[in-house]
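Removed: one protein chain of the complex. Kept in place: all other protein chains.
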Amino acid sequence: MQKPHTFDRFLIQRLGISFISLVAALTMIPIIVVFGYIIFRGAPAISWQFLAAMPRDGMRAGGILPAIVGTFYLTLGTAVFSVPIGIAAAIYLSEYARENWITRLIRIAIINLAGIPSVVYGLFGLGLFVLFLKFGTSILSASLTLSIMTLPVIISAAEEALRAVPQSFRTVSISLGGTRWQTIRKIVLPQALPGIITGVILGLERAAGETAPILFTGAAFFLPHLPNSPLDATMALPYHLFVISTQVPGMPIQIQYGTALVLIVFVLGMNIAATVIRSRARAKRQW
Amino acid sequence: MKKSLTWTETLITAVIKTCGYSAIVFVILIFFFLLREGVPTLAEVKLGELFSTRWYPIEAHYGILPLITGSVIVTVGAMLIAIPFGIGTAVFLSEIAPRWLREILKPLVELLGGLPSVVLGFLGILVLTPYLRILLNLPTGLTALAGALLLGGIAVPTTVSIAEDALDSVPQGYREGALALGATKWQTIWRVTLPAAKSGVLTALMLGIGRTIGETMAVMMVTGNAPVMAVKLSSIVSPVRTMTATIAAEMGEVANGSTYYHVLFFIGLVLFLISLVVNIIASSVVFKSKKRAERVLS
Partner (left out) sequence: MDKIVIQDLNLQYPTGPQSLKDINLSIPANAITVLFGPAGGGKSSLLRCVNRLNDIIDVKSLTGRILLDGENVLDPKVDVIALRRRVGMVFARPVVLPMSIRENMTYGLELAGEKRKSRLEDAVERGLKHAALWEEVRERLDDPAIALSGGQQQRLCLARVLANQPEVILLDEPTSGLDPISTGKVETALQELKKDYTVVIVPHSVQQAARIADYGAFFLQGELIEAAEGKELFTQPKVKRTEDYVEGRFG
């Protein structure tokens, strides 16, 4: 009586597990294909000239230095605005805020900021920074726009890192005569720092790869020289890739793949840095 | 005994509190600016015209329905891909794969999630769309299907990541209890573990949807940018245009302050409100699960 039933269940299990494994494999394949394609077809384009020289012939030859420099400036600009505000907001949520309706409202606001489409950020940046505040199409406008977009990522990651610090440390610090800020400054923040840095890097990585927010706020395609001030427009890797793959006739495929490769190395390099920081900090933790 | 709270600390506390409220300020600011530039549309374009089926701004036709249907068809297509592959892969990583495999594959999936969408769009143009054109014998590979595939690819890592975390945090005791009662591993997954992780998985899906609706570059590059009503079954293999792509593609060519300009902002406003609704639904799901967890653990 029992045997046929058991046989059925295990057969279903074997089929099911095979099916799920197939699904997972199918998911992995595109990932490997994507990386494979870009690495193999982009690598031949990479040379010192490609990375360090200015472009020629309407971008069809030469290097992509201004795009690399531009992305670097934009990332830096984003960091300048979003990191201090983001960490401070996280400290507020973790260490000061009580669980009432206004805190709940702040959290909803953060979730919403995280969900707004990137092109809507571009519109907002255009409306506020470029036009209303008259910053024009500039690194400043683009950085400010990207900062607001990056804020929720940093706040979430930083808050999580702060909350992970054991409450008992705070209690001890207070009982020894510490104020709230002293406790944060001397114990909580230093202990949460690796987690915060990881979150910051991941947030900035996202900002570095975005195109839509910078489309109307700071990105330019053809600039004869590197930007001189934050009020200049700039080239940027994601925007550059977009234009050369869709709007420039006669664009050598190799340069396109090369640009894509540089972009993902930039972005994923940050990802790897963040992961390394996270695992090293976990090993050195004194709690 | 007197108070010894210093001046500096009061100042720092004030700065921190201000930054804490900043998120609310920014959301309101964004909403306000979209309203400011988008609402004039309602004065300049008749409502009937706005929701008509013709998007041809050069001749002052501002019907946004084709754009909405374009977004919908691509999003729905993307979710049809992301849900099975996302949850399936999450289940595989969390419940079936051996430890060492999981340690390799999970970072790989997260790596895909970190890829800028313009890179995926780029590969989409060069590799995916020609392939689709040949495979399905179409006039062009720039279709809603291409968009759905790419967006699925973008939504999957987010979905996998969060769903896998949700499955992982189901207490081991649940699984052991089920196995002790004689269930097979397979039955345990579907009848015990997955339902237990329900709210986390739902959150994962909602966040995946959110990412999909808001995606701009990848869709702009592969969906063909034809603002037609995407309501027939064959629409999935024809070019369409999404709301996001419309804004991105046409904003650069628009005169400041013109009706066209206002309409694009109006579309942005629509997108903002959609993401607001999706996020509020998602966050209420998350909040419920947190409260339940707190009750369970106390």
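Note that the chains take the letters A and B in the order they are written out, and that residue 1 is the start of every chain.
We adopt the following convention: a residue touches a chain if its C-beta (ideal position, glycine included) is under 8 Å from a C-beta of that chain, and two chains touch if they have at least 3 such contacts.
Keep in mind it's a predicted model, so treat the numbers as computed, not measured.
> List the chain A residues touching the unshown chain?
So the residues of chain A touching the missing chain come out as 166, 168-179, 182, 186-187, 191, 285-287.
Everything that follows uses one rule, which is that only the chains that are shown with their structure count from here on.
> Can you compute the centre-to-centre distance for chain A and chain B, using the mean CA position of each chain? Integer Å is fine.
Distance between chain centres, rounded to whole Å: 16 Å.
> So in the complex, the part of chain B that touches chain A is made up of which residues?
Touch residues, chain B against chain A: 5, 9, 12-13, 15-24, 26-27, 29-30, 33-34, 36-37, 84-85, 88-89, 91-93, 96-97, 105, 107-112, 114-123, 125-127, 153, 156, 160, 184-187, 207, 210, 213-217, 221, 244, 247-248, 251-252, 256, 264-265, 268, 271-272, 275-276, 278-280, 282-283.
> Across the complex, what residues on chain A touch chain B?
Its residues touching chain B are 9-10, 12-13, 16-17, 20-21, 23-24, 26-28, 30-32, 34-35, 37-38, 84-86, 88-89, 91-93, 96-97, 105-124, 126-128, 131-132, 148, 151-152, 155, 179-182, 202, 205-206, 208-212, 215-216, 238-239, 241-242, 245-246, 253, 256, 260, 263-264, 267-268, 271, 275.
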